[in-house]
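Mind having a look at this structure? Questions to follow.
With one protein chain held back, the other chains of the complex are shown just where they sit.
So, subunit A:
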Amino acid sequence: DEQTLPEVYEPPALLAVGEFTEDTLIGFFYDNSFFTFSGGS
């Protein structure tokens, strides 16, 4: 929510990060933590 917004305005941005291969197509490591996806089919 708004508490997670940065202190200084950063224009909203969408960046392409990468692509899962067929072999890897439920989560990923980020900043030494494991995140799982929610939603989707």
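Going forward, contacts are C-beta pairs under 8 Å (C-beta built on N, C-alpha and C of every residue); 3 or more make two chains touch, one makes a residue touch a chain; residues count from 1.
Rule of thumb we're sticking to: contacts and distances are computed from a predicted model.
*Asks:* Per UniProt, what's the omitted chain called: "RNA polymerase sigma factor SigY", "Coenzyme PQQ synthesis protein D (PqqD)", "Asp23/Gls24 family envelope stress response protein" or "ABC transporter permease"?
*Replies:* According to UniProt, the chain not displayed is called "Coenzyme PQQ synthesis protein D (PqqD)".
*Asks:* Under the stated touch rule, tell me which residues of subunit A contact the chain that is not displayed.
*Replies:* The list for subunit A reads 1-2, 4-6, 8-22, 25, 27-28, 30-31, 35-41.
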